[in-house]
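Left out: one protein chain. Kept in place: all the others.
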Amino acid sequence: MAGTSASALLRPKLGLGASLALSLPIAALIVINLLPLFWGMLTSIKPESVIFAMPPRFVGFGPTNVHYERVFVSGFAQSFMISLFYSGVAVVMALACALPAAYAFDRFDFPFRQSLFLLVVASIPLSLGAAALLIPNYVYFVHLGLVNTPYALPLIYAAHQLPMAIWVVKGAIEAIPRELDEAAIIDGATRFGVLRHVMLPLSRPALGAAGTLAFVGSWNEFVAGSVMIDAPWLRPIQPLIYSFIGFFGREWGPLTAAATLAIVPILIVFALLGRLIVSGLTKGSVKG
Amino acid sequence: MRSSNVSAYSYIAPAFALLGLVLFAPVFYGGWYSLQDIRYGAPMGFAGFKNFARLLDEPDMGATLLRTFIHTGFSVVITIAIALGLAVWIDHLAPRFAFLVQIIVIVPWIISTVVAALLFRWVFLNDIGLAAWAARALGFGSFQPLTSPAGAMSLLIAISVWKRVGYAVIILLAGLKSIPDDYNEAARIDGANGWQIFRRITLPLLKTPLLLVAIVLTLSNINTVETPLVTTGGGPGDATRILAIDVYERAFVNFDLGGATAMALLMFAGNIILVVAYVRFTKWKA
Partner (left out) sequence: MKRQFTRRAALLAGLAIATLAGGMAEASAQTIRMWTFLNPAGNAPREKALAEIIANFEKANPGAKVSVEPQVWDQMTPKFLAAAQQGTAPDIVWVITDLLGDAIKSGSLADLNKLFADKWSTERKKDNAGAYWDLCQVDGKQYCMFQSRNYVGLYYRPDLLKEAGIDPDKLTTWPAFIDAAKKLTAKEPAGTVTRYGFGQAWSEAQPDPQIVIPYMLAKQGDLFDAQGRARFATAAGIEGLTLQTEMVTKHEVTPKLVTSWTVDDLYEQFSAGRVAMITGASVRVSTLQARMGKDKVGFMLYPGVDGKPHSPGVMAGWAVGVWSKGKNVDLAGKFVEYMGGAEADKIWVNVGGQTPGLASTPATMPDFIADPANAYLAVAGKGSATAGWLAPIAFSVGGYRQALNKAAQEVVTNGLSPKEALERAERDFNRRNNR
């Protein structure tokens, strides 16, 4: 394939010595990253009496679906669907706001450009922190009438992911040569046309990266999801998972079952968007 | 000139409307809240700066700040180092293989935070977990890292790194992929070797993603409470008691909502200062 041979020319393969030296840390990486996941998935099908058996058991127990049953009975399907809704809408909103903003910040020069961008960056801590600002936030959203509605979380998640999305997309736009802009304008495009026909296609890897980040960030968010929502049918998936770390103790079986099911959409999203990240569509876009 | 300013503002307007509504406005409310005397869960009258003054009175605050600095500093540096290495390596891989490695790399990051920390703890740290059982089976002695202050802090840093590397790799990889091949090609023709290319061409072009990763990792480490709470609970003694745990305890254990909000706002101000410092230090221009 043309792609691979070109990249083989431009990226020399690592030598044998380097490959061997790399294989040990890589094996460690695989073990450290995958072992807890594997152990969690195994636990989710173990009967209660075997979960804490000493020595730890890998085989030789009759697998059971009793934990998955409990998870579904507790309303998992509804939480799953509504979380897909929340995260999907949040991603679309975040990217829709981020692309024009990133384009404007990079390509236009307007008063307060630098400070406004710093303001964007400054809002990152607000989206990351503040389990302690929980109650004031809750009260504020009650005033807005948004608590316990389907609109609250998509808005909140989109806002949380927006600063990072703007920054990631802007990073990609920075690398797009201005000659392309000029070429398009000479051909009669408006600024919006440049955005649509030049920026949008060429920033696909960044949009893929930002979209993935936004999806994962929204899907795994817990604090707002548990505080802003009361009705069970609006409850997203993380509070449901955490309900198995309940007042009466950690129920490892249902907990790992729910957590296992919860990473499936992320893997799917990654399968769809991840290719954009590794494909490098901006390669060779400058034709001399 | 005017019209292009208007169109510029109109391009950033949706983003700022969203940010303003959801993120900025509550800060002002939180500010008002922190100036109230909060009793029985409700604002009961103006208290001025009493909540803040009480915080600054605490004798342990300095030690907590130091521990936070150590935890965050080491976590961020180690995470970026590992993530950069992984991103560069993945960049060199064939697409199918790269995809597989990327999935493996992001697994800890995509599992729910508390569950991931609990699983990591169970597998690697608990004395009834896999690692301890394997160590015993292989003849090593008992493995109890959580009982010593230094061990507990090291472990907290290890879990913090483990959880976030995947996220950093994605951003750095996206940045790497944005660098046109032609730059590398031109440098190679000029006789540069791999390391020189990395230092002179790649790293400078990665400035923006690196800065983003550094800022997000720093803020994430400072503000996240679930990981330290689940892993060590602040112990043993005060060894891993960092700001995030302190704030959480104020709000949900002591129910001092006024103090907790004040502290959260101070932390927010500190975060802003850090961000500005990072940007200035790297002389980064938007």
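To keep things simple, chains are lettered A and B as they appear, and every chain counts its residues starting from 1.
To be clear about the criterion, contacts are C-beta pairs under 8 Å (C-beta built on N, C-alpha and C of every residue); 3 or more make two chains touch, one makes a residue touch a chain.
The structure displayed is predicted, hence computed values, not measured ones.
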Decide which residue listed in A:Val73, A:Ala183 or A:Leu200 touches the omitted chain of the complex.
-> A:Val73
Residue in contact with the excluded chain [from A:Phe38, A:Phe61 or A:Phe85] | A:Phe85
Mind listing the subunit B residues that contact the chain we can't see here?
-> 39-42, 54, 58, 60, 126-128, 136, 142, 144, 146-149, 152, 229-230, 232-239, 249-257
For subunit A, residues in touch with the removed chain | 48-49, 51-54, 69-70, 73-75, 78, 81-82, 85, 88-89, 134-135, 138-139, 142-143, 147-148, 150, 226-227, 230-235, 239, 242-243, 246-251
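One rule holds in what follows: only the chains that are shown with their structure count from here on.
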Taking each chain's centre as its mean C-alpha position, how far apart are subunit A and subunit B in Å?
-> 15
So, in the complex, the side of subunit A touching subunit B is made of residues 3-4, 6-7, 10-14, 22, 29-30, 32-37, 39-40, 52, 54-56, 93, 96-98, 100-101, 103-105, 108, 110-111, 113-114, 116-137, 139-141, 155-156, 158-160, 162-164, 166-168, 170-172, 174-175, 191, 205-206, 208-209, 212-213, 216, 220, 222, 238, 241-242, 245, 250, 255-256, 259, 262-263, 266-267, 270, 274-275, 277-280, 282-286
Of all residues in subunit B, which touch subunit A in the complex?
-> 4-5, 7-9, 11-12, 14-16, 18-19, 21-27, 29-30, 33, 41, 86, 89-92, 94-95, 98-99, 102-116, 118-120, 122-124, 128-130, 133, 137, 162, 167, 170-171, 173-175, 177-182, 184-185, 188, 194, 205, 208-209, 212, 215-216, 219-220, 222-226, 244, 247-248, 250-251, 257, 260-261, 263-265, 267-268, 271-272, 275-276, 279, 285-286
